[in-house]
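One structure is given below, represented as structure tokens, and several questions about it will come after.
Omission of a single protein chain aside, the complex is shown with its protein chains in their original locations.
In this document, chain identifiers A, B, C and D correspond to the written order of the chains, with residue numbering beginning at 1 in each.
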Amino acid sequence: MNNSFLQEELIRESGVNPRKCMRCGKCSGTCPAYEEMEYHPHQFVYMVETGDIEPLLNSESLYRCLSCFACVERCPRGVEPAKLVEAVRLAAVRKQGNNSLKADDIPSLSDEETPQQLLVSAFRKYSK
Amino acid sequence: MQVKEYKPLIVAFCCNWCSYAGADLAGNNRLNYPADVKIIRVPCSCRVNPMFILRAFQRGADGVILCGCHPGDCHYTSGNYFTRRRMALLFSMLDFLGIERERTRVEWVSAAEGAKFAATMNDFVATVTALGENKRLEDLRCKK
Amino acid sequence: MRKCSLSAQDTLFAKLAADATLYLPVDTADGATYQKWESGKVWSDALNTNKSPKEFFFPQMEDLMAFKTAGKTIELIDTRSETEDFIVFGVRACDAKSFEVLDRVFLTEPQDSYYANRRAHGTIVTVACTRPIETCFCQTFGIDAAEPQGDVSVWKTETDLYFNANTPRGEALLQKIEGLTEEADASAVEAQKEQIQKVLKKLPLKDLTTDGFGGDKTEALFDRPEWKTLSEACLGCGTCTFVCPTCQCYDIKDFSTGNGVVRFRCWDSCMYSDFTKMAHGNNRLTQVERFRQRFMHKLVYYPANNDGLYSCVGCGRCLAKCPISMNIVKVMKTLGGKETC
Amino acid sequence: MQKISRESLVEKAIAMLQAHEVSAVLGWKKGEFDYDITPALFTDAEDLQKNFVWNDFCGANFSKYLVEKTRNIEGKILTFLKPCDTYSFNQLLTEHRFDREKVYAIGIPCEGMVDIKKIKDACGEGIASIACEEDVLKVTTLYEDAPIAIETETVLAERCLACKSKKHVAYDELLGETGEVLESNRFDEVERLEAMTADERFAFWQNELSRCIRCNACRDVCPACTCEKCVFDNPNSGVENKAAANSFEEKLFHIIRAFHVAGRCTDCGECSRVCPQQIPLHLLNRKFIHDIDRFYGDYQAGAEVGSRAPLVDYTLDDLEASEIFEGRDN
Partner (left out) sequence: MQRIGVFVCWCGSNIAGTVDVQAVSDALKNEPGVVFSTNYQYMCSQAGQDLIVDAVREHNLTGLVICSCSPRMHEATFRKTAQKAGLNPYMVEIANIREQCSWVHKEMEIGTEKAIILGKAAIAKVHLNAPLTPGESPVTKRALVIGGGIAGIQTALDIADAGFKVDIVEKLPTIGGKMAQLDKTFPTLDCAACILTPKMVDVAQNENVRIFSYSEVTEVKGFVGNFDVTIKKNARYVKEDICTGCGACVDKCPMKKNPNEFNLGMDNRPAIYIPFAQAVPKVATIDPNACNMLKNGKCGLCARVCTAGAIDYTQKDEYIEEKYGAIVVATGYNPISMDKFDEFAYNQSKDVITSLEFERLTNAAGPTAGKLLRPSDGKHPEKIVFVQCVGSRCDACAEKGKEYCSKICCMYTAKHAMLTRDKYPDTEVYVFYIDVRTPGKNFDEFYRRAVEEYGVHYIKGMVGKVTPEGDKLIVQASDLLADKQLKIDADLVVLAAAIEPDKSARPLATMLTASMDTNDFFTEAHPKLRPVESPTAGVFLSGCCQGPKDIPETVSQASAAAAKVIGLLVKDKLTGNPCIASSNELMCNGCSSCERVCPYGAITYVDKEFRMPDRTTRMRRVAQVNPAVCQGCGACTVACPSGAMDLRGFSSSQIMAEVDAICK
């Protein structure tokens, strides 16, 4: 379960130091999307700290976070959980293998009018 | 002909409250370090004038180490903070003049760190021994 | 008079350096300095070297003796050794004259054996100044830049070097290079001398005289109020004394080495506040007094004791080097002149 | 060519003398030649008219004279300060070295001062006269009939080429305009040396410092060296010496000299200007200034009166002596 490489990556990318967390739960106390989430902001921080990252990667919670940054604003220790959520989200997006959109599918979906930009962003969005 | 083993001469300035006590503790615990190290007791590391350090080199020292309380632990509250700035600038200047930077060192050693004192001295003596004799800050008149 | 082609210069120097150390002025990025000649070193045409050649005979620092201590025992060590022969080549007329000033101090009884030793082994080869500069005023002291003294005088023309021995030691030196030189007539040299005289007449300080100075002028000069204004900006550094070819004051000090003592002497400067410090303190407590001392010594006290010889040779180094541009010329112009005395 | 005219300075000085607002004027006095200008005290109008000069050779920094002159002279002294001089002026005030009330300081702009050595290098020795004109110096030598024109810029002193500030940080009155603190390249040479290997640096300084004749001019001219008794003149200090016996004593003198003014040196460059042996002493001072800026944040001595010099200050998280070389391998 321990994924130290990914853990380091997440910490580096997010700039968050989960060890600063004192488990007060203010992030979760303030989170407007709390009810929608399987894993709550304080759990993100705790699970990254312990290296228990796999469940987070596979959780819908990633996409429930609104990135409203209330937790970032309110955290008394400056841990900034939303940045960590974002980092896990990016990690999931970058994960290969279970892409829902394959490059081969693209020609059939696009026509002359489709702007390049749209293709690129669609590819990014759906190939998680 | 037998080649005499090179023994460096090391002068260690130790503050009375932490490092000198640390050196005493090293003694209490019978922790060995080379006899090349000779300690001079000063009330605080901030008593050490750059002139003393240069004087030691002039008189034939091969290395000079300055030991004081850890920052924040100074018996006199702030002495070692001044030491830190003075020595950073002095050492940087010595380096600028092309003098081996390894010959000078500042180390914070508390009264509880007998082991650290001995380890530091062992390391410093090894470093200076590897450098060899001090040629760049010597005064030939003082050589035997 | 002998001559040798300029193109044979290096051969000449090699010959001279064969059995004596040869020093001559060499250009560096920081001005001309005397250096030991070795193949490849080029003789500089510069008029003044940074430091005067006095240090060949009276070095800035020299050990006089030593003591060795062990516990409570002490042993005296004579550190003197016989100096090896050396030649100082390319000395200008002013600097050459300075040796006379120094000799009168060091070689009169009791003789300074350290100085005498060096003097006995050094040969001075002078060279005439073809291009004197604005700071030159050797004429004031009766020195002829076209007729330099020393053991051997040299004139350097476009093509040749002309040699003339002035002393037996000079004769010996010319003897040594006889094979490289040939007998020559003096016409080219005379032409050069004339040329030099023309330039000397153009020099800005040509009219500077010693009028108003001399061994009998102590009372007339000592209390002059101008000393105060003249010395106003003096920093009390030792630049003028250390670049001066005639300043000969020194201090004797002991240096404890840990295993003994080295007794050495080093140049001192009357401009320093701790000059001739004694048990009671210093003789001259203010910079005005110290400043006055230096010039009174050169222009009054020294001539008083040395048959009217001034201890300034007009080399102009102090004019060029003083940090605040105060110098003997300004002093002489302010205090001297016929009308003032 | 300086922007402000000699006449306007003389006029101002005479006016103040005659109104008894000041009792003496510290200024530059004419020398034997056009370039050997002496600092002097003027007390009457005639002297000022005749002998006061202000031109491209007025490099001397007067601040240090105020220490002694304010003590010995009744009434106020008028002094003219170039921008770089004002920093020394402030630093001396910070150290309580003279009474501010006894000085009337007039800030004057400076276009940079020329280096006579560079002129001699360019025109040869034997200079009969030099005329300062707009951007050009007309040099007449004893050996050429026609004057040689050299662009002032090409013979500016090194310290002026790396001028740190055209801003006057202290004055009672400004004549002409003040400028800005400049982005100077004054640390380039320090960095060039830092980039050398230790052996190269050692050789460099060995060569430079071996020329030292211990004339003390660098110390005696330095506006930061105002000790009542210098340690090098004090037989009880343990470092006193009148001449350097060997390379150790050369280094000792120059390290301690620079260390004693570290954090107090305003980088006026007088030490190098006056060195009769042309040793680049200012590099030692600049090394300290550069290190102070890098280790403890930018600090300009003399920028304001009363600022705390870096060596009598600290922060809890200062660099350790062991960390200063991090990222520098040579």
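Throughout what follows, a contact is a pair of C-beta atoms (placed from the backbone, for glycine too) under 8 Å apart; a residue touches a chain by one contact, two chains touch by 3 or more.
In this text, all values refer to a predicted model and were calculated from it rather than measured experimentally.
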item: Where the missing chain makes contact, among the chains that are shown; value: A, B, C, D
item: Contact residue for the chain not shown (choose from D:Lys3, D:Arg71 or D:Arg294); value: D:Arg71
item: Chain not shown, touching residues in subunit A; value: 20, 22-31, 34-35, 40, 42-43, 70, 74-79
item: On subunit C, residues whose C-beta touches the chain left out of the figure; value: 69-72, 256-259, 281-282, 285-286
item: Residue numbers in subunit D that touch the chain omitted from display; value: 71, 94-97, 226-231, 234, 236-238, 260-261, 308-309, 311-313
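We take it that only the chains that are shown with their structure count from here on.
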item: Shared chain contacts [subunit C and subunit D, defined touch]; value: B
item: Pair joined by more contacting C-beta pairs (B-C or B-D); value: B-D
item: Length of the line joining the C-alpha centres of subunit A and subunit C, rounded to whole Å; value: 85
item: Centroid distance [mean C-alpha coordinates] between subunit D and subunit B, Å; value: 37
item: Set of subunit C residues in contact with two or more other chains; value: 255
item: Residue list for subunit A, restricted to those that touch at least two other chains; value: none
item: Listing of all chain pairs that touch each other, if any do; value: B-C, B-D, C-D
item: Partner subunit D, residues of subunit C touching it in the complex; value: 30-31, 46-47, 50-51, 60-61, 131-135, 199, 202-205, 229, 232-233, 235-239, 241-243, 251, 253, 255, 264, 266-269, 272-274, 319, 321-327, 329-330, 333
item: Parts of subunit B lying in touch with subunit D, wherever the complex brings them together; value: 50-51, 54-55, 57-58, 71-72, 78, 81-82, 84-101, 104-106, 136-141
item: Touching residues (chain side subunit D, partner subunit C) in the complex; value: 31-33, 36-41, 60, 65, 125-128, 142-143, 211, 213-217, 219-221, 233, 235, 241-245, 270, 273-274, 276-278
